[in-house]
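Every protein chain but one is kept in place in this view of the complex.
And then subunit A:
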Amino acid sequence: MQDLSNADCIVIQGSNMAECHPVAYQWVMEARLKGARVIHIDPRFTRTSATADKHIPIRAGSDVVLLGALINHIISNELYFKEYVVAYTNAATLVSPEFQDTEDLDGLFSGYDDEKGSYKQDTWAYASADGEGDESPGTIGGPAAVHEHGQTESERSAGEQHGSGGPALEHARVLRDETLQDPNTVFQILKRHYSRYTPEMVADACGISVDDFHYLAEAVTENSGRERTTAFVYAVGWTQHTLGAQFIRTAAIVQLLLGNMGRPGGGIMALRGHASIQGSTDIPTLYNLLPGYLAMPVAGLHDTWEAYLGAIANKEQKGFWANADTYAVSLLKAWWGKAATAENNWRFDYLPRLSGAHGTYQTTMAMLDGEVEGYFLLGQNPAVGSAHGRMQRRAMSHLKWLVVRDFNMIESATFWKDGPEIVSGELVTEDIETEVFFLPAAAHTEKSGSFTQTQRMLQWHHQAVQPPGDCQSELQFFYELGRRVRELLADSTDERDRPLLDLTWDYPTDGHGEPDAEAVLAEINGRHLTGDKAGQPLSSYTEMKADGSTEGGCWIYTGVYADGVNHAANRKPGREQDLTALEWGWAWPANRRILYNRASADPDGKPWSERKKYVWWDEEQGRWTGHDVPDFVPDKAPTYRPEPGTGGPAGLAGDDPFVMQADGKGWLFTPKGMLDGPLPTHYEPQESPVRNPLYGQQSNPARKVFPRKDNLWSPSGGERGSEVYPFVFTTYRLTEHHTAGGMSRWLPYLAELQPEFFCEVSPELAAERGLENGGWATIVSARTAIEARVLVTERMTPLVVGGHTIHQVGLPYHWGVGKEALVSGDAANDLLGVALDPNVQIQESKAGSCDIVAGRRPQGEALLRLVEEYQSRAGSTVMTGNVLVTPPEEESR
């Protein structure tokens, strides 16, 4: 975070950092005081814009056009950092001649499977020399060489497994043309792909003037290179789209071309919204992952241990993922202890298998179908916070039992008595057969444990007091639940109960029954099981073994408990350290603060410049050194070159800084892993009043859609009926509230500061619709209608896009309908439908279509009739918006 103050230019896009992450924003201000240029690109003018050098309003969902034009500008004006690009990225690597670009196929890449609605990615692979007599093991890939179909990858949300590195490749032996001239080089493909992303296209698609584009392009390119660095900052304004992962990829390409990755004041900063949302991804309470970004096994793909090992890592690929077998075996040993042996493949058979996408939205729909009986809500309020609140609440009414663990009586705990569907008469309390348990939770001051903040840093919080009344930590609740479940099954002879009964489930507790969180952290860190170090904590994941002699619950966290010391609790004051502050908390991996920091030195290991010195090769000591923990094998010289075909970490050359990538390079082009294309491509949101100006293909052809009567969409881009929902809405957060309000709408201070739901509209839109400042407005989408107070403000700018004026409506999403919070109101997320990004299964909540009219919404059944009347006027059917590939007749319209 502090490193932002080293930047010479900061672009904040898809984030309102000053209001949503205000304390981190001090580092942006610090940079600005030192002369850095700060640019805010966002649909709304906010306090971030007010403190930036420039605010550039953008149409929600058009970011790839803007960033793609930046890539085009950088390449065509030769403004890229040539030495960095050639040495450290895959620019020079040759791609298979079978690859076809969206320029060739009008918005599709080669490999699209019409039936499955997803890509087969084999034509995106790197070209390989199939020369005879090459015996290098890299030539043939083992099981990982099999290209998995994009459909199954999407279902298991495989994109997310790259949370700590790139996917396995078939081989490490690639063809390169360092002159970058071969038409099959990544560089030339990139150049062609973005050739039509021009400043004029930006004006037409994003509503950003050519002058503003040039301002941005100059700021970014003039502040990059040997002497200077630019940082990008984003939040859910980028992720919550049907091509969210590609928004971030576009920024990654810009940053790699400009040589800003792995360097001080560079990189791409993700600002996340919950205290340990990074931790809950690393140690995932997510369906598709095991700790440390290991894949959950999938039926049909990973039926055997051998198949699983082959798929998660290939010993012949370069980099540290080649050792994934040691991480997986150590995890299984941590969970099943003595029961996990080499003979039984470490009890791999104990793991349950996926057979499709089992994300939160699919689970919600499964509830509606009566397939889910029990549901635990652990500090999350889907009735307000998830997309399509109405679907969420109706789904929960189908449960047999529901356990809500929270501080406050959130709307998800009371939907059965005071939810909007009770008010409208759609649901009747007495008919809801769901049994509900409300169990109060302990606060962060009432338990010890670690949060992982947004930059991968674990920080320990110490228990200050005992929790009041029945309040309990999740640690205690789940330990106790596990204990009782095991007791109930203790006499079972059923083989299916063995994984529970063999589970290592014995932690020391204090006098109040609270398990020792540090003992759990020690298990996560891992320990030696045999030899003279038996029982001692591991100090690095490189000590993990695949022979059962080590255990460890999350390999990327190994080292946090090195030498038996809880390094997450390290607290040397910042003022007594340099800016990197390595002795405060502990960042994974290996307490590294900037990833891939080998790239902060040139190929010879010397800093690119004195001004941007960070990590470098110390010739005399024969080691890497610097201000951070070097992200490299400590004594591997810059001149080191592996024998051809060497796999694993040893396969990386002394100038391959991207050590978690299968080829050691930063990927401009992703030969594998991105399910909706190897290069980010502009597609319109699922709902958009605008026709895609670049391709016949309107929206992401690999997006995940759910054609259902309770999930209708507005027609898009000039289709008949699209005028019924003519405006764009976007949701956002305020400083004084936290997400769905469970931790803020019950607090008197915060409730008083932001008491009521409102919408932001421009004076022009207010005039057009007769909206009065402070009055009421009804906002209607194809899912429902909600009401909000009107805030007429010039912070909203009408944009001219495709020759039409586009109005955007801003909606903070913190409020919900219920009787328990200090402040309540309609929930903005009720307007949303469910359409997902294929890589990570995240919904599109940052751009949708709506109408807005003056006055309050109708109540009861009249509300349902209003929504139906709009749907019928628009002609929305279950297929509207849900045809993945745009038919040719619509393209020509």
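In this section, a contact is a pair of C-beta atoms (placed from the backbone, for glycine too) under 8 Å apart; a residue touches a chain by one contact, two chains touch by 3 or more; residues count from 1.
Convention: contacts and distances are computed from a predicted model.
J.: Of the candidate names "Dehydrogenase", "Penicillin-binding protein 2", "Threonylcarbamoyladenosine tRNA methylthiotransferase MtaB" or "Acyl carrier protein", which one corresponds to the UniProt protein name of the undepicted chain?
T.: UniProt lists the chain left out of the view as "Dehydrogenase".
J.: Of the residues A:303, A:426 or A:710, which one touches the chain left out of the display?
T.: Final answer for the missing-chain contact: A:303.
J.: Of A:103, A:446, A:604 or A:723, which sits in contact with the chain we cannot see?
T.: A:446
J.: Using the touch definition up top, pick the residue from A:378, A:653 or A:853 that touches the left-out chain.
T.: A:378
J.: Looking at the whole complex, which of A:218, A:349 or A:426 touches the chain that is not displayed?
T.: Only one of A:218, A:349 or A:426 touches the chain omitted from view, namely A:349.
J.: With the full complex in mind, choose from A:78, A:343, A:431 or A:620 the residue touching the hidden chain.
T.: With A:78, A:343, A:431 or A:620 as choices, the missing chain is touched by A:431.
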